[in-house]
Structure formats: structure tokens, C-alpha cells
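Please read the structure below before turning to the comments.
The complex is shown incomplete by one protein chain, all other protein chains being positioned as in the whole.
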Amino acid sequence: MKKVLFATSALVMSAGFASAEVAVSGDGRMGMIYDGNDVQFSSRARVKFTLTGESDAGLSFGGAFRVDQENYSSNDYRSAARGTGGSVWVSGTYGKLSMGDVVGAAEAAIGDLYEVGYTDGSFAGDVEEISFLVGDGNNLDQGPTALYEYTVNNISLYASMTDGSDTDWFTTVGADTDGGLSDELAYSLAAKYEGSNFWAALSYSKHDEAKEIGLAAEATFNNFAIKGVYMDYEDAFDGDLNELEYTAGLAGSYQMDAILVKGFWRQDKYDLFGTAGSEKYDSFGIGADYDLGGGAVLAGGIVDTDYLDDTVVDMGVKFKF
Amino acid sequence: MKKVLFATSALVMSAGFASAEVAVSGDGRMGMIYDGNDVQFSSRARVKFTLTGESDAGLSFGGAFRVDQENYSSNDYRSAARGTGGSVWVSGTYGKLSMGDVVGAAEAAIGDLYEVGYTDGSFAGDVEEISFLVGDGNNLDQGPTALYEYTVNNISLYASMTDGSDTDWFTTVGADTDGGLSDELAYSLAAKYEGSNFWAALSYSKHDEAKEIGLAAEATFNNFAIKGVYMDYEDAFDGDLNELEYTAGLAGSYQMDAILVKGFWRQDKYDLFGTAGSEKYDSFGIGADYDLGGGAVLAGGIVDTDYLDDTVVDMGVKFKF
Partner (left out) sequence: MKKVLFATSALVMSAGFASAEVAVSGDGRMGMIYDGNDVQFSSRARVKFTLTGESDAGLSFGGAFRVDQENYSSNDYRSAARGTGGSVWVSGTYGKLSMGDVVGAAEAAIGDLYEVGYTDGSFAGDVEEISFLVGDGNNLDQGPTALYEYTVNNISLYASMTDGSDTDWFTTVGADTDGGLSDELAYSLAAKYEGSNFWAALSYSKHDEAKEIGLAAEATFNNFAIKGVYMDYEDAFDGDLNELEYTAGLAGSYQMDAILVKGFWRQDKYDLFGTAGSEKYDSFGIGADYDLGGGAVLAGGIVDTDYLDDTVVDMGVKFKF
């Protein structure tokens, strides 16, 4: 999403070609993580394609995916060419409709807690990410997810759904299992009010019997930002049939010149399978980013979470191209 | 195959660099298909690289593949870096020689029936596609296929072949099976005569015992186009050892301003394995495209085919970037 776009657009316009474009951008990172036992090297390089066009009547359309989101023959649903990686969209006065591996309505409105570290939280398994029933990698055994977004004045409305069918077809992947969650429609609705220095959002999502209600707000004061999220779940079973009851999360950041300090706390409560007992999982994270300019950021983070046995740390540089 | 090419070429020329180029283009689509039982979302985004260059003596060369055609470690032969996806070519006054996952000579001359729907026929398993013995994804267990094309005046000649060896080697993939079809040379020859508003083509292909003779013609009158294909097969067994006898196909289209209406009919006759009986499979398709300009097309299609138990439908938008 970078100079290639500008450069070519400029020439294209003057030459009278259509405005359909492919922009190529990238990111990278390198550094070390302490996984609680060992220090490990961790690096990556990625490239993203952003496709944009406009119809004669002014309808915008486009798509986007990264090279690593096109893994055609893999069995983990990660192929932009089969609708399970990246996304495509059309957008006009009536709103924006996206399809593919999109975020669900709840996630579009609420989002996650603040990422820490040069791996953007991945070194600790992304515990800053809220668990959403719909979208962002969930239910891809039903093929693509659809997301609709509409903004009028200060209010944004979001709706997303899957198609409720896991039938593998020529043009769309599927699990082809009998019954089960992969054959049940998942949908999500959300609304967001955006003020001058804050926003608040509400969401409702459902997948078969599982229900999720979300509430979140974020405010900025001078160099401070703070965000709170509360998610209430019903019948949201994990792989071991424990049941997630709620997630409460809080995140804050402070910017001092080139330095951005970020932190989050999060608590998840589970009802344990086959017992009357319950368990709470707490997670804490803190990190700092130092902006080196030109797309380079020096960053480090520490996360202490009940999901991992140990405190984990990362430190390195991340790049945008 | 898009503005990036033009933009960079322009600057390159003036600066005196060599003319070797990588152009990046893309496509996308989103919509819904009715698979006979369920309505399913289906979307995709793809990016294509087109490589072009010219030697000092004026020999053109190039290559092309999409990101989804580079799936290095997959076991389904779909890697441009291993010659089983995309293709490379050289071209000069003596004709054009291509290698990789190319179409065979018969398909280069004759092609398929008209595609309908926003998924270009894929929603119905691409029954508009004629079955060719050589090229276009066939015999990739022998590595790349080679295709030679030569045009003089109104006549184009085509020849294609595989290498008849399925030995897996450092530089080329292979099935490494003993005997069987994957170790037998496949080749195809075709000729095409192109008039002012029509063309006619003839082809002959062979893979081991299997034989295929093809005959096709297409004509355009004002806004109408019509195409007919007849393929005669011998010893062309399908996976269940039924034997394909012939395929007869007819396709037509009519353009009214931004609207293009297309349709096809096709009949395939099989001799059934182990019996004296035979069976005919009929397929019908009809669809309409509405050009929204700028690379966007609204399209829908209906296909009724004996290969599927149900009538299937698609409706959506497709994009070119």
C-alpha cells in the first residue's frame, strides 16, 4: 500500500487508463523471544497485494491478501484463491460488503487489546486477542465469511455471517462433515458510536447454541489511550468442552515522542467440564515501541499469562515497506 | 498485465535500462452459488505475474504464473518453480515455444465452450470445458508440457507434447510409478484457419492407446457469436474405466450494449465398463454478464447437467485489476 501505487497511478491517470491497480507492500521483523525455557531467533518477511478499482458509476471494489495467505493445497484453509485467505469487497454509498477471511461484525467494532512486543503479541500466543465466535479465521470450514459495514454520521453498523453450509464444492472449500458446528450458521451484529476522542461499541454474535455479547469503549486523552472490553459468552465450549463464561480486558498506552508504552490485562473465566468448578485465567502484558522512522520500530514486550507456564519476553525490530 | 507495466516501461526506456519486466495484475470475485441444496458464499482474490524480456537479437521471452500456481511442496503438481504451474516461453519469427502447465495443441486451437456465471463456469464444475488428452493440467506427473505455435498468414499450426518420462528428478517432478499412463508420451497436433469473421480448427491427439480427434468452428455476425465443437475419442477411459466416445458442443452469445448473454449445450457419450450399454450426458448452461466498467462485471449463470444431480446457479461480481 505504498509508493508503487502512487507512482503507477500518476502515470496511469495521465495516460487515460482505467484506475484498476495492484499495489505491493511488505513487512518484516527480526529478533529474539524467550519462550520461558530457551531464547529463540524469530524472523519473518511478508508481502501484501492490495487490489483496487472503480466502476464507471463510481462503485469502489478491491481485494487484499498476503503471499502467505495463498497456500492453495494446504488443508488448513488458507487460500485467497479459494476464499479462505485475504478478502474481496465492493463499496459505495450504501456501505461496504466484504467476503473472504474477514473479521466478524463484533471484531470489526470492538477489536482486540493492545499488542506488545516486536512480534505484535504473537510471542505469547496473542493473548491480547479477544475470542470472537464469527470471522477472522473462524468457521472457514464453511468457506468465506461475509461482512457488511455502514457508517452514518457518528454511528457505524456491522453485520457478518457465514453461509451455514460446510459442503465442499468446486468453487468453495468445506469440511463435508455430518452435523456439528461446521454446518451451523454463524452471524454477528454490532454498532459503534464514535465521538471526538472516544468510541463505544456493542455486539451480539451467535453460532448454533453458542452466544456472545460484547461491550467495549476506548478513549484518548492527550498522549494517553485506554480501552476496555467485556465479553459475555453462553455455551461457548472450547476444544476440551470447558465453557468460556466471560472475558474482561483492559488496555492502555502512553506516547512520549518516539516511544510508545503499551500494556494490557485480561481475565477469562471458564466453567470446567464435568464438574461444578470454574477457573479464572489472568494475562498481563507490557511493552514499548521505539519508532526509528522510515518504517522501522524497535520493540520489546513481556507477557505473563495463565495460559502459559512461564513469563515470556520478546525484543527485536519490525519493519514496514 | 497492467499499469505497472506501462509506468515502469516508460521510465525504463528513457533511462536506457534493459526491457526485462515483471508486471503485476490481479482478479477477484464474490457472490453466491446454489449447489442444488444450499446457497454458499464463494469469493476469491488472485494476483498474476507476467514476465517479459527481449534479447539483443530481438527474440522475445517471458513467463507467467499466479501466486496460487506456486505451491511448492504440494503433492498436486502446482508449482511454477518446478514447471507444473504457469509457463515460460520464447518467441521469434520461427514461432513461439512454451513450457510448463500450458494448454495442449488441440486446446490452443479449439478452446472450450462459453463460460457462464460470475465464477466462469466453475460453480458447475466447468462443464463448458472440453476434455483434452494433452496439456492444461493433464500429465503433469511427467513434468512440464511443451507447446509450439506458428502462424503464417491465416493459418496457425500447433504442436504439443510431454516428455514421456515420469521420473522424479532434481529439476523436474514426476510420479515415479512403474508403467501406466504416466510413463507414456502424450502429444497433440492442431491447425486453425482464421477468416475475417470466423475460424475453423482441426486437431489430433494421442496418449498411449487413447486417441482424440477434434473439429471446431466459430463465427461472429454483428452482435452474435456461435461456436461448435465435435471431439471423437478412442480408448479414452475415465477413472471408472468407462470409455468416452464423443463430445458434441454448441455455444452462442449475444451482446447488447453492456450486457452479454451466453449459453451452451453439450453431449458426452460413454460406453459403460463391463456392459454393452452406453450412456449420454447432456449439459446446458445459460448466463448473462453486465459490464459495470473499470474492470467490474455483474454476472449470473444457470447450469443443468447430467454430471450433477441438481440444477446449479451462481450470481455475483467479478473484477479485473
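Lettered A and B in written order, each chain numbered from 1.
Here is the rule we use: contacts are C-beta pairs under 8 Å (C-beta built on N, C-alpha and C of every residue); 3 or more make two chains touch, one makes a residue touch a chain.
Model, not experiment: these values are computed from the prediction.
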Report summary line: Of the candidates B:Thr167, B:Asn197, B:Asn223 or B:Thr311, the residue in contact with the absent chain is B:Thr167
Requested in this report: Using the touch definition up top, pick the residue from B:Val22, B:Leu157 or B:Ala248 that touches the left-out chain.
Outcome: B:Val22
**Report entry** Option touching the unshown chain, where B:Thr52, B:Ser156, B:Ser182 or B:Ser203 are the choices
**Finding:** B:Thr52
Query - For chain B, the residues touching the chain missing from this view - result: 4, 7-12, 15, 17-22, 24, 49, 51-57, 59, 61-65, 67, 70-74, 79-83, 86-90, 97, 99-100, 143-146, 162-165, 167, 169-172, 174
**Report entry** chain A residues that touch the omitted chain in the full complex
**Finding:** 2-4, 6-8, 10, 24-26, 28-30, 32-33, 35, 37-47, 66-69, 71, 74-76, 78, 119, 122-126, 292-296, 314, 317, 319-321
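Just so we're on the same page, only the chains that are shown with their structure count from here on.
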Report task. Could you give the separation in Å between the centres of chain A and chain B, each centre being the mean of its C-alpha atoms? Result -> 37
